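Down below is the structure, laid out as structure tokens.
A single protein chain has been omitted from the complex, and every remaining protein chain is retained in its original position.
Moving on to chain A:
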Amino acid sequence: MDRFRMIFQYFQSNSESITNGICGLLALASVKMYTCFDFSCPCLPGYNMAYGLGIMFIPPIALFLCGLILNRQSVVMLEEWRRPQGHRKKDLAVIRYMCSSIMQRAMVAPVVWIVVTLLDGKCLICAFSSSVDPEKFVGFANASPLQVQQLLAKVPCKDDELMRNNTSRKAVSRYLRCWSQALGWSILLILIIAAFLARWLRPCFNQATLLQARHWSNYIDIEQKIFEETCCEHSRLFAHKCILHFFESMQQEIKLHSFSLPREGEGAEGEEDLLWGITDQDQVNKFLKMWYYEKPPLDVSQVTQR
């Protein structure tokens, strides 16, 4: 339990770690969504390309937007960008730093989707089966162009009656899958090399500016969190004072109206504080009705000036 609590506290203390965590979760969700998704190519001449490329590119856009939405820092950055200058100057380097770090994190899940799609191969086979050169494959070389289009469009569907035991279908499918996987691995390699270079070469350029930008972006984030917490604390105290004031005013009203209640003994003070002089069913009912019909004004200046 201690270990878990330590991990939890570590993540909470550093908001960058939280955003990294969210980014990782979104990447895992992206893979899971792809495996759960039931890909079924329409195997019709005009529709294949639209379906294949649509499945490859539309979910990444949605995942990118999700990555921006779920990241708290994007709102902080926008607020910092749009705020009036006031007494505090705006530093564009900080805003640029925040923007780039948000974009980098939001790009992870879409890239994971595209790479998984390419490595799996179904999308590209579906999209480009009609664009393959039929001369290369024995089964399709001797058919009329229209028939060739129809047959090629049905290549992604293994269970179709025309394609069930067609060896040329398997050849086309393997050819396209090979291209798809090559593309997938190449993209992965390029991205990893780019990330590696960016991380290695960054200290060589403008390290001081980077440290400043990172410090101030953390500062803005923390300042906003503390402001929200302080507001919550303040509203709690405000509510407490307001309610106390209301109870006291009820107590005074009761004292004014009931002259026949001698207050004997200092010992009665203990419970009296908790009872506020409300000792009767009718008094309680009246008190609750007054709370509903006439909430006290939002003004505790008299209470605090005592």
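Points to keep in mind about this one:
Please note the rule applied: a contact is a pair of C-beta atoms (placed from the backbone, for glycine too) under 8 Å apart; a residue touches a chain by one contact, two chains touch by 3 or more; residues count from 1.
One rule holds in what follows: contacts and distances are computed from a predicted model.
UniProt records the chain missing from this view under the protein name "CAHM1 protein", selected from "AP complex subunit sigma", "histone acetyltransferase", "CAHM1 protein" or "dolichyl-diphosphooligosaccharide--protein glycotransferase".
For the chain missing from the display, the contacting residue among A:28, A:44, A:211 or A:226 is A:44, taking the whole complex into account. Only one of A:69, A:178 or A:211 touches the chain withheld from this view, namely A:69.
Of the candidate positions A:35, A:142, A:165 or A:281, contact with the hidden chain is made by A:281.
Taking the complete complex into account, residues 1, 4-5, 8, 37-38, 40-44, 47, 50-51, 54-55, 58-59, 61-62, 65-66, 68-69, 74-75, 78-79, 81-83, 157, 159-161, 231-232, 235-236, 238-240, 242-243, 247, 261-265, 267-268, 270-272, 274-276, 278-281, 284-285, 288, 291-298 of chain A touch the chain not shown.
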